[in-house]
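What follows is one structure encoded as structure tokens, with my remarks underneath.
Removed from the display is one protein chain of the complex; every other protein chain stays in position.
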Amino acid sequence: MAIDPLSNARSERRWAFAMVGAAMMMLFAIVWASLSPHMNPPSNIENVDPNTLHIAGEFTEDNLGTQVDAKGRVTTRIVTSQFSFAPECVVVPQDMQVTFRFVSPDVIHGLLVVGTNINTMVVPGYVSQVHTMFDKPGDMLMPCHEFCGLGHSQMVAHVRVVPIADFKPDENGRVACAEH
Amino acid sequence: MGYVLTTFFIMGFGYFVAESALRQPLPAPRLAWLGFILGIVGTVMVVATVLTGHASVMFTFYPPLTASPIFYLGLVLVVVGSWIWCVLMLVAMMRWKRANPGQPVPLAMYATAANAVLWLWTTIGVAVELLFVVIPAAFGWTQTVDVGLTRTLFSWTLHAIVYFWLIPAYIAFYTIAPQAAGGRLFSDLMARASFILFLLCGLPVGLHHLFMDPEHSTGFKSIQMILTVLVAVPTLLTVFTVTASMETAGRLRGGKGLFGWIGALPWERPMVLATGLSFFMLWFGGFGGLINMSYGMNAMVHNTSWVSAHFHMIFGGSVVIMYFAIAYHIWPSLAGRAAPSVALQRIQLWLWAVGMMVMSMPWHWLGLNGQVRRVAQFDYADPSMSWWTPWMAVSLAGGFVLVVSAALFIWNLVSFHVERSAGVYPAPVKYATALHPDQPVPAALNGFALWNVFVLILMAAAYSYPIAQFFILNPPQAVVHRVDR
Partner (left out) sequence: MNNPADTDPDITDPTLAAHLDEAPSGAFALAGIAVALLLVAWAIIYLFVFLPRGPVG
């Protein structure tokens, strides 16, 4: 009898179990993705002083862009500031592990690479680090996605993914976009 | 915009509920007016600084971008005005309980008081951020800010504030819509439990807005991700209980079979129509939200138009359409007149829903394809962006429909007073009766003491280290960037 309070509570309890079950299914899929194919938000608590990063250390001007180290690891360093990326174009190899490292000397910026899972905030005081791998070549857009002042709309960069055969580091291990 | 419209609406509706559901006068109406005036003065200060270009920091005002201090003081006044409201709501409820010992507080009032409790908890984060970090910087007393700390404090407020806006719509779903449709509330206890779950789960989840931030660890992000999954539960419970309540209405009106009751509902009544449209938009808004909260999946859409679409569907769509319907529903008893044209009210609601869908749907697709939000203009000559243009035109058309609908809403309210209405003196607003009105209500679901303890425990678990780390690790600070000179 539907108007019996007990049966009422029973139908609600059944619904509640089904809903918690549905939520658990999604949770399971998310946790699996984070553990097995390593699809996580970028979390890397690493500090850098925003006021001195351009003077000394890893993020001085001639260290920016893509560099291959002695062990063959590819790292791309980018400084985001009002209202541009430095450099505005970076080259990365296809099908290889790439590590991006972003810093900001002024205010909060953020970025994504269109069509990929690369997305991070760039918070002054921190190094934002993203590991990824690109599976097809091409020029990809990398806009700033956090309001950083009145010039925010102009803040756009490009990521150029090239096949490994075309990825040729110079004697210092650096690779840069050709001038055009 | 979002802050001001909602705060004033919620305060007004709360005062109405306190008088109509409790059938007792409001305690200290003078204080209520003081809260209102503080809100108005604060709003004027905020609007003036934004319009004169002294506060181009957006409504999230992320430091180190720093605006004129008048902007922040205005926000503080609005919040203080709303705190007065919270206290009055709780006092009204306690007075009623003292006068009616052992009786359950009417659901509409219980839910309104739950919202007041939620709001007091919610505003702690932003209040601390403003008073201890942002305002000293705006006055020039400090030259640097800890950006991670301010973001974390703001995130404390950022999710729950949306629930503060949402709860009045849910109050209408549970306590007004079933009555307007001619049915019964399926379960009073389930409604109370849902509002408590909003209070518990709405707060310790703010880090999901910082999934893409570097200053928090995977561990705390995952803890708050799990709690965020639980936030979906009270909404899913509401979907069932409210649908079942509407089903009682449809069946009492002669609807038969699995779906026959839907057609039997009195869709010509604005409250019923708005509830239907609201649930329709809730599906899309909920869908967008599920993707947002899914941890790694957030990377696809963080800070893109997808987020704008989700927010517009949930808030601009589901919630605001219920604000309209509530206004239409309570206006006759406020003005003492019947509505001159219910048809125009229906047209306005339809226009709002259609406009919101047309405007927001393209944003989902564009956002998934990398269109970032909060941008004044795009370089459409760039081939990777040129295909966005027609979609943006569609979106713009939806926006125009919304403007027409908003104007019609204002006219619909003005017309109560302008046109010679039929002279019917409308009956006072009634709230839905439960299917089993005599079911006993446990004391826990008739007050908040127990739940405040739980909120405290959850917040301590979710936020104590994420906030304390800034004092333990002492990260380098950023120099203040003024936008007001």
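Every chain is named by a letter (A and B) in the order it is written, and numbering of its residues begins at 1.
Going forward, contacts are C-beta pairs under 8 Å (C-beta built on N, C-alpha and C of every residue); 3 or more make two chains touch, one makes a residue touch a chain.
Quick caveat, the model's predicted, so the values are computed rather than measured.
Considering the full assembly, B:Trp261 is the residue among B:Trp96, B:Phe195, B:Trp261 or B:Phe470 that touches the omitted chain.
When the omitted chain is restored, the residue from B:Leu252, B:Ile347, B:Val441 or B:Leu458 that touches it is B:Leu252. In the complete complex, the residue from B:Met93, B:Met300, B:Met357 or B:Val455 that touches the missing chain is B:Met300.
Of the listed positions B:Val4, B:Leu236, B:Leu458 or B:Val479, the one in contact with the omitted chain in the full complex is B:Leu236. Hidden from this view is one chain, which touches chain B at 179-182, 184, 186, 236, 239-240, 243-244, 246-253, 255-262, 266, 269, 283, 286-287, 290-291, 294, 296-297, 299-300, 329, 332, 338-339, 342, 368, 426-427, 430, 433, 435. Counting the whole complex, the residues of chain A in touch with the unshown chain are 1-3, 11, 15, 18-19, 22, 25-26, 29, 33-34, 37-43, 115-119, 130-135.
As a working rule, only the chains that are shown with their structure count from here on.
In the complex of the two chains, the chain A residues touching chain B come out as 3, 5, 8-9, 11-12, 15-16, 19-20, 22-24, 26-27, 30, 33-34, 39-51, 82, 106-108, 110, 112-115, 117-129, 139, 141, 143-150, 152-153, 156. Within the complex formed with chain A, the chain B residues making contact are 56-58, 60, 62, 64-65, 146-148, 151, 186-187, 189-190, 210-218, 221-222, 225-226, 229-230, 232-233, 236-237, 240-241, 244, 290, 294-300, 302-304, 369-370, 372-379, 382, 384-385, 435-436, 439, 469, 473, 475-479, 481, 483.
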